[in-house]
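Submitted below is the structure of interest, expressed as structure tokens.
Of the protein chains in this complex, all but one are displayed in their positions.
Chain naming follows the written order as A, B and C, and within any one chain the residues start at number 1.
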Amino acid sequence: MKNLFSKSRVEAFSDGIFAIIITLLVLEIKVPHISNYESSQELMQALFRLLPKFTGWIISFFTIAVIWVNHHKIFKQIKHFNNGIFWLNALLLLWASFIPFPTAVLGDYPENIVSIVLYGVVMASMALSFTLMRIYALRHPEVLNEDVRLDSFRKGTWLSLLFGPVTYLLGAGAGFLHPWLAINVYLAIPVYFIFAENQQQ
Amino acid sequence: MKNLFSKSRVEAFSDGIFAIIITLLVLEIKVPHISNYESSQELMQALFRLLPKFTGWIISFFTIAVIWVNHHKIFKQIKHFNNGIFWLNALLLLWASFIPFPTAVLGDYPENIVSIVLYGVVMASMALSFTLMRIYALRHPEVLNEDVRLDSFRKGTWLSLLFGPVTYLLGAGAGFLHPWLAINVYLAIPVYFIFAENQQQ
Amino acid sequence: MKNLFSKSRVEAFSDGIFAIIITLLVLEIKVPHISNYESSQELMQALFRLLPKFTGWIISFFTIAVIWVNHHKIFKQIKHFNNGIFWLNALLLLWASFIPFPTAVLGDYPENIVSIVLYGVVMASMALSFTLMRIYALRHPEVLNEDVRLDSFRKGTWLSLLFGPVTYLLGAGAGFLHPWLAINVYLAIPVYFIFAENQQQ
Partner (left out) sequence: MKNLFSKSRVEAFSDGIFAIIITLLVLEIKVPHISNYESSQELMQALFRLLPKFTGWIISFFTIAVIWVNHHKIFKQIKHFNNGIFWLNALLLLWASFIPFPTAVLGDYPENIVSIVLYGVVMASMALSFTLMRIYALRHPEVLNEDVRLDSFRKGTWLSLLFGPVTYLLGAGAGFLHPWLAINVYLAIPVYFIFAENQQQ
């Protein structure tokens, strides 16, 4: 079985996309317009009104950094890049490259349940792409490196389903009780991945 | 005959451009403005009105992913990067980097025949650049790797003309009967490439 | 102790982000609108009114180039990329990717103390991330290359604190006396790094 795709080019292409997404996020925060150009009070108030946008930006920034880390970890375990892996990776990139849109909607309508559910559903779909990639690799274990232990990989697959799509959808559901409940879940997920990883060492 | 260009730098440059194009597409989808900030019904309706933009974005996303795959495949067969190959590759990048514009026009005017024809003509020109690169290589076979079989490469060249420029122009023509006929052709082309490739394994 | 992250991928990811930030800066300078399309006088005056934006753009451009150089230098000294180094690097990228926003605010409100302090505080936070990365490496010297001399690295850490966060905050403070005092400090910092480096050879 030959490698259909050069791993390094797929990696570079994916990394390029992640780098661009994470940098574009800040473009959605527009400079506020104030009437009195020299009024420090007015400009400070205008910046404070951007607080929901800053919050959304920081959450999405760390989420994409975590996506990059998870992408890095799963790619280290994959040896053969066939069409199945490539197009599931493309599906992940599709959802990841969409993140600036729900982030901007959430920043503009932070109290609106539709923007809260939209954000959760997009993130759940993105996270599900990871799980699909893992399920595909479990069914075609020839794409994995020889040193990957299948039982441990299978366990990781179920954990990725639980701490990814399931938690995002529960978070979106919690938004119906109160918007900030959902926001906290969306923030907690990347924070969990950052610190859970640290403990594993 | 020496390599005028470092293959890895041309590859990295092209990959960077593809990664940026595929990520910029989503920037053309602007957050809708609604009058009542907390109305979930109004926001949902506003998002549904963006459906043509989402459709255009997904079609262009997978089209660029397919361009990347085809670019990857043709580059694997080329050994020497001389000026001819380089500038035909630049022509491909010119058309590829233009894709966000016809995509945005199509998203804004999905029922207008001009935007439908524009999209098809740009894609046909992009696809034609691939065919031109292949024709150039057939006329200068010294740029190809030793293991490339010329008869198979020639057959692939005609297929690339048929499933690229010709189909895009037929799709654009079908738009005169009904806009959605053209849209379906534009969607079918990347889908064909994704699944035709899968079957070849 | 194994490398958790591939150094080359972390480097490529960071370089991609720096390249995007430095290029996006110019997008914040919008083409001016003038009423008489063919009046050269009107267009020239409109371009001159953009002078604060050009100034901010040039300062931020060289600041990011200096960040890249410092990042390059610190990465040359690091051998093991564990979670600590990775996430402190992510913190640096967070602040660096934010730079287009305070640059745009400063370009729009160059005489407003709030935009001047905002710029200085963001740059101080970015610079502090470098110092934190160095402090982390001092406490976990196993992440450093064998040829790094710890006493020299410790001295460099205090210098990075002094010529980074401390100077930026002093500059922001000087802005209360006169805006241009702060601007000059913000410009002087990258200029210092460019020429101090040159002298070290």
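The rule we apply is simple: a residue touches a chain if its C-beta (ideal position, glycine included) is under 8 Å from a C-beta of that chain, and two chains touch if they have at least 3 such contacts.
Here the structure is a predicted model, which is why all the values come from computation and not from measurement.
Chemist: Which is it among B:N82, B:S125 or B:N184 that touches the chain not included here?
Modeler: Residue touching the chain left out of view: B:N82.
Chemist: For the chain left out of this view, which of B:I113, B:L150, B:L170 or B:A188 touches it?
Modeler: Residue touching the absent chain, from the options given: B:I113.
Chemist: Using the touch definition up top, pick the residue from C:F61, C:F81, C:W95 or C:Y119 that touches the left-out chain.
Modeler: C:F61
Chemist: By the contact definition given up top, give the residues of subunit C that touch the hidden chain.
Modeler: Touching the chain left out of view, subunit C contributes residues 11-12, 15-16, 18-20, 22-27, 29, 31, 34, 37-40, 43-44, 47, 58, 61-62, 65, 68-69, 72, 76, 194, 197-198, 201.
Chemist: Which residues does subunit B use to touch the chain missing from this display?
Modeler: So the residues of subunit B touching the missing chain come out as 4-6, 9, 12-13, 16-17, 20-21, 24, 27-28, 82-84, 86-87, 90, 93-94, 97-98, 100-101, 104-105, 108-109, 111-115, 118.
The working rule: only the chains that are shown with their structure count from here on.
Chemist: If you check the contacts of subunit A and subunit B, which chains show up for both?
Modeler: none
Chemist: What chain is the most remote from subunit C, judged by the mean position of CA atoms in each chain?
Modeler: Between subunit C and the rest, the longest centre separation is with B.
Chemist: Closest chain to the overall C-alpha centroid, by per-chain C-alpha centroid: which is it?
Modeler: Chain closest to the assembly's C-alpha mean: A.
Chemist: Rounded to the nearest whole Å, what is the centre-to-centre distance of subunit A and subunit C, using the mean of the C-alpha atoms as each centre?
Modeler: 26
Chemist: As a quick test, compute the distance in whole Å between the mean CA positions of subunit B and subunit C.
Modeler: Whole-Å distance between the two chain centres: 36.
Chemist: Would you pick out the residues of subunit A that each touch at least 2 other chains?
Modeler: Subunit A, residues with two or more chain partners: 12, 16, 20, 24, 27.
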